[in-house]
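Let's look at chain A:
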Amino acid sequence: MEILIDTILLVLLMITGFSIVRMRSLLAATMLTSIYSLLSASLFVVLDAVDVALTEAAIGAGISTILLLATIALTTDREKPPQRTPMLPLIVVIITGMALIYGTLDMPHFGNPQAPVHLHVAPAYLHDTPGEIGIPNVVTSVLASYRGYDTLGELAVIFTAGAGVLTLLGYRTRGGNSMDPGIRKLLILRVIGKLFFPLILLFALYVQFHGDYGPGGGFQAGVIFATGFILYALAFGLGNAQRLIPHQLLRIMVAFGMLLYIGVGIESMLLGGKFLEYNVLADDPVSGQHLGIILIELGVGITVASVMLMIYYVFRSRQPEGDL
Partner candidate 1 sequence: MLISDLPVLQVVIPLAAAPVCLLLRNPRHAWACALIASWLVLAIALMLVQRVHAVGTLSYAIGAWVAPWGIEYRIDMAGALMVLVVAIIGALVMPFARRSIEHEILEKCTGLFYTCYLLCLCGLLGMVVTGDAFNLFVFLEISSLSSYVLISLGSRRRALTAAYQYLIMGTIGATFILIGVGLLYMMTGTLNMVDLSQRLPEVANTRTIMAAFAFVTVGVSIKLALFPLHQWLPNAYTDAPSVVSAFIAATATKVGVYVLLRFFFTVFGMQFSFDAMHVGEILMLLAVAGILIASLVAVFQDNVKRMLAYSSVAQIGYIILGISMASAAGVSAGMIHLFNHAMIKGALFLAIGCIFLRLGSAELRDMHGLARHMPWTMAAFVAGGLSLIGIPLTSGFISKWYLASAALSGGYWPLVVLILASSLIGLIYMWRVVEVAYFHVPGTMMHKVREAPAVMLIPTWLLIGINLYVGMDASLITDITRQGAEILIGEALQ
Partner candidate 2 sequence: MSPELTVLACVALPLLAPALITALHRWPNPRETATLLTSGCLFLLVYSLHDDVLRGSRPAIDLAEPLPGLKIGFEVEPLGMLFALLASFLWIVTSVYSIGYLRSHHEWRQTSYYSYFAVALGSAMGIAFAGNMFTLFVFYELLTLSTYPLVTHAGDDNAREGGRMYLGYLLGTSIILLLLALVWTWSLTGTLDFRAGGILEGVVTPGVAGILLVLYIFGIGKAAVMPFHLWLPAAMVAPTPVSALLHAVAVVKAGVFTVLKVVIYIFGIDFLANIPVTQWLMYVAAATILLAAIVALRQDNLKLRLAWSTISQLSYIVMCALLVTPLGIVGGGMHIVMHGFAKITLFFCAGAILTATHKTRISELNGIGRHMPWTMAAFTVGALSMIGIPPTAGFISKWYILLGAIETREAVAAGVIIMSTLLNAAYFLPIVYVAFFRTPNDTLESMPGHNTRDTDGEAPPLVVLALTVTAAGTLALFFLPDLPLDLMLQLSGGSP
């Protein structure tokens, strides 16, 4: 039954994918990309990957789409019709696809409980997490503790993206607090924005701190947090949003989150453990793990939220004044 839904979703994804490639309107393609992302997120839910689904929805359907839109606003929304169908890419794609399909022939079948992935390493995570880490969400325990170093790397990637976008596009502060005429007309939007803004932030906090028990964690929370501010910026104008959270503050927060994460690692080293060994952070290993995970998730949340918001600011502040 799940298989059925899974199949239908895959087919829908395929249709969406083909449409995206064919679309010559970039805006439409972006919309479809957003749908693609949502659909794949639904697929993740079907496949029991709830944390991933949450992240994919927030990042793929949310932030990526918004960034694409901002880029289209700064460039153009139309794609020149291709002059010819290039053969070489087609051949490359077919060869690659064939290689992959060839590779699938010896794969363990979908959902097979005897597949190697279910027999090695992972069972230990499932088995040991309650005892060693003491939280129910195994994804969080693997993410934050067993493979916490990957997560640090991931944070560094996001940090790099933030620094990179800032380097590339620079940052311009919006002068004036007047809202542009477009916004004045959208009274409803403003009301809704005002209504939702605190709710979203609250929800972000929930996702942040509930990550140990259910789907969620620093990344998702950070993105939702940023989404809240983006909504604010959409409803009240970039200038007002920038007054709410100024760029300098963002910059400090970006660095702070990173340093918090690394600091936890260094601290555990100073206390005689290995890098990122949370056990030594408190008297009892499990509460040490708890403390460590909360701290690093906080670091992740802060950095991700501020990087996302910073990237959005940077993109939008590139827009000519009148269009905001």
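Here, contacts are C-beta pairs under 8 Å (C-beta built on N, C-alpha and C of every residue); 3 or more make two chains touch, one makes a residue touch a chain; residues count from 1.
In picking the candidates, the idea was that all candidates are chains of the complex that A comes from, given by their letters.
Everything numeric in this text was worked out from a predicted model, so none of it was measured.
**Student:** Out of the numbered options 1 or 2, which touches chain A in the complex?
**Tutor:** For chain A, the touching partner among the candidates is 1.
**Student:** Help me check something: in the complex, which residues belonging to chain A touch candidate 1?
**Tutor:** Residue list for chain A touching candidate 1: 99-100, 102-108, 115-122, 124-125, 145-150, 152-154, 156-157, 159-161, 163-164, 166-168, 170, 251-252, 254-256, 258-259, 262, 265-266, 269-270, 273-279.
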